[in-house]
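One structure below.
Excluded from the complex is one protein chain; the other protein chains are retained at their positions.
Residue numbering begins at 1 within each chain, and the chains themselves are lettered A, B and C in the order written.
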Amino acid sequence: MIWQFDLFILVLLVITALVALKVRDLLSAAMIFSIYSLLMCLLWAEMGAVDVAFTEAAVGAGLSTVFLIATILRTTRRTTD
Amino acid sequence: MNIQYLPVVAVSISLLAVPLIILLNKKPNLREAVSLLAGVVKLGCVIALVPHVLNGEQIEIVLWEFEAGLPIAFRVDGLGLLFAFVAASLWIVTTAYSIGYMRTTKSKNLTRFYSYFAISLAATLGVAFSANLLTLYLFYEALSLATFPLVTHNGDGEARSGGRRYLYFLLTTSIGLVLPAMLYIYGQVGDLNFQPGGVLVDSGMSQTTLLVLLLAFVFGFAKAALMPFHGWLPGAMVAPTPVSALLHAVAVVKVGVFSILRIITGIFGTDFMAQVNWHEIVTWVAAGTVVISSLIALSQDNLKRRLAYSTIGQLAYIILGASLLTDRAVTGSSLHILMHAFGKITLFFCAGAIYVASGKKYISQMVGLGRIMPWTMAAFLIGSMSVIGLPPTGGFVSKWLLLMGALDARMNAVVVVYLVSSLLNAAYFLPIVFRGFYVPGDDPTKPVKMKEAPLWCLIPLWITALISIALFFLSDTAIRLIEVFLGVGV
Amino acid sequence: MSDVLTFIISRFNYWIYIVLMMIGLYAMIAKRNYVKKFIGMSIFQTAIILFYVSTGVKSGATIPILEHGHDIGHAAAAINPDHYANPLPHVLMLTAIVVGVATLGVALAVVQKVHDQYETIEEPEILFKLGQE
Partner (left out) sequence: MSENLPFLVIAAPLFGALVASLVGWARPRYCYAIAMVSLAAGLTAAIALLVKVSGTVSGYEYRLGGWPPPIGIQHWVDPLSALILVVITAVAFLAVMSARANLQLELPGKERFVYPLMLLMVTGLSGMTLTGDAFNLYVLLEITSLSSYALVAIGRGRAAASCLNYIIMGTIGASFYLLGVGYLYLKTGSLNMIDLRQIMIAGDMHGSQTVITGFILITVGFWIKMGLYPLHGWLPNAYSFAPHAASNLMAPLMTKVSVYVSLRMMLSVFTPDFLAVHALWAQTALLVATIAIIAGSLIAYSQTDVKKLLCYLVVAEVGYMAGGMWLMNRAGITGTIYHIAADAFMTCCLFLGASGLIASTGSRHIRSFRGATRRMPWTFAAFLVGGLSMIGVPPTCGFFSKWFLIQGAIEGGAWHFVAALIFSSLINALIFFRIIELAYFKDVEHEDDVSHPPQVQRNEAPWGIRIPLFITSVVIVLLGVFSPRVINWIERFVDSVGVT
């Protein structure tokens, strides 16, 4: 475990989380959230939790994003906050 | 049959009658016959118990054990038996009376009326035979709930608001004061049985705690209508007269004072009360209630409301007597349960009979009524005499004992209260009789037409009136019962 | 001062997980758009998973797969728990991830249903329309 690398990813995580909640376009938010998830599985893989990382990549980054995008397409992209 | 089951039968017989009453919905005569029959059996059971109790037998039965040492149980003693006798005998009379009253006034929902009446009576006898505070509390609450439909029987706005007030008063006080007090005692002492010496003697509770407990019970049993928790009683007078008569002259209110008597004799114990010395507070609250309610009664024009305030005063008599803690005073107050019941129910019956026959509710309208309804008014006079305490009526005996008790306790102020209030009683009853007989009606030239109440009303009220007189001569047995209970000779 | 700094640095992933959790919690409560709320919910849940995974980390340990695992007799002697990350939290987190996604799925399905009813997925507007009913 290289802690500099860890710290870097963790800071990125916070930034992506904030940005995902900040952008007005929901589709962008969903995409940024999937980046967040991918960063998260990178972190976990690095921490030695390979199985968790795999699951997160498939389920968290993959499936969640699909759900989100499907919902956004069926409802609306725009939001005021 | 085993003697132990008699109290159970006495309590449950009217409950057993309820399904029959409901089944006979379409046959009024049979339905009322069932009510009467159940009443006779009930009274029979109670009377059959009298010799056993006089012999000092222990009649006790555990119905259901809630926790170890905390059962639902019956125990028959003199005081309970006396009260049970009052309730059971008057149920019969009242049932007969309600036949006349309810049919003449064309009331609806009579099946419901008789059913709840029967349930109320079961609850009343349950209170009378309770062996411990928990049992008493349960039947007390059952009585509150079972009488609610009776109070609101007419179903109009007035009845509903009266019924609401009735229930709010009774439930608030019993759940809010009695239940916590009971649980506190149970938590501290672990015993709720009524015992001759009380259960609190060795509890080591502080003076303040005892005072709080005492007040919680005295005010918590709001059926006793001690001021300032009397407001429900005049409100509940919206009920049909048979209900007012039995429930608010006998069953409900007497359950209140009976419960307080039980607390003083069975939970605190008279000796312990005297040691603790808080009973004088109860004495003064009761004395205040006696005087104030009599004064309010004077100003009431509605006959039933006047009777209601008179009841409040008479109930306070009983509590006042019990709080004096001398043997004669306690005997007198126990006896007053019996005497006042017969006197007051006569008065209520008369009020109902007057309403049935003439439609009159207000005293100011009742001029010249004695000529139209001489029998009713004569009975009214007897009832008044008993409540005032004049010989030859039963009321005299109990009031005499109460006075003697007050003298024993060296409470001269209480003696004065008794005397003054008796005068006030006379002041609010006798003018009614006087106006009825001696003040001529609206048109003195018009020939007076006799229009008595129906026989079904008249006979019961004369029965109770005559019993009021008979009790003057036959008070020995009742006194013996109370003495057995108290373990004293007067 | 340097003590505090080392304290903070040595546990920085715990601090960041708390930060992430707070972001998620804030989004769930303060965001008005329901999709945003549920993105916040996912962030909240992954933060907790991060916390669990962090508890399994050991300095210098490797992924919890036995080296030479097939060579049973040899491996049994050679297993030193310090060399491997604790696998138990990992296994648990697999379930937690699945649960989280299932919740998200249900939530988003309900969002669609709400959108069908009220033509919006903004909380204040839904409340406004509910008030009009």
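The criterion applied here is as follows: contacts are C-beta pairs under 8 Å (C-beta built on N, C-alpha and C of every residue); 3 or more make two chains touch, one makes a residue touch a chain.
Computed from a predicted model, the values in this text were never measured in an experiment.
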{"item": "Among the chains presented, those that the missing one touches", "value": "B, C"}
{"item": "Contacting the left-out chain in the complete assembly, out of B:Leu20, B:Leu37, B:Leu54 or B:Leu171", "value": "B:Leu171"}
{"item": "Given B:Tyr114, B:Tyr186 or B:Phe396, the one touching the chain that is not displayed", "value": "B:Tyr186"}
{"item": "Hidden-chain contact residue, picked from the options B:Thr152, B:Ser310 or B:Ser333", "value": "B:Thr152"}
{"item": "Where the missing chain touches subunit C, by residue", "value": "21, 25, 28-29, 34, 37, 41, 44-45, 48, 51-52, 55, 88-89, 92, 95-96, 99, 102-103, 106-107, 109-111, 113-114, 117-118, 126, 130, 133"}
{"item": "Contact footprint on subunit B, counting only the chain that is left out", "value": "64-67, 138, 141-142, 145, 148-149, 152, 155-156, 160, 163-164, 167-168, 171-172, 175-176, 179-180, 183-184, 186-187"}
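Here is the rule we use: only the chains that are shown with their structure count from here on.
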{"item": "Rounded Å distance between subunit B and subunit C, as computed from the means of their C-alpha atoms", "value": "71"}
{"item": "Interface residues, subunit A side, partner subunit C - complex", "value": "1, 3, 6-7, 10-11, 13-14, 17-18, 20-21, 26, 29-30, 33, 36-37, 40, 43-44, 47-52, 55-56, 59-60, 63-64, 67-68, 70-72, 74-76, 79-81"}
{"item": "In the complex, subunit C residues that touch subunit A", "value": "9, 12-13, 16, 19-20, 23-24, 27, 31-33, 35-36, 38-40, 42-43, 46, 49-50, 53-54, 56-57, 59-65, 84-85, 89-91, 93-94, 97-98, 100-101, 104-105, 108-109, 111-112, 115, 120-122"}
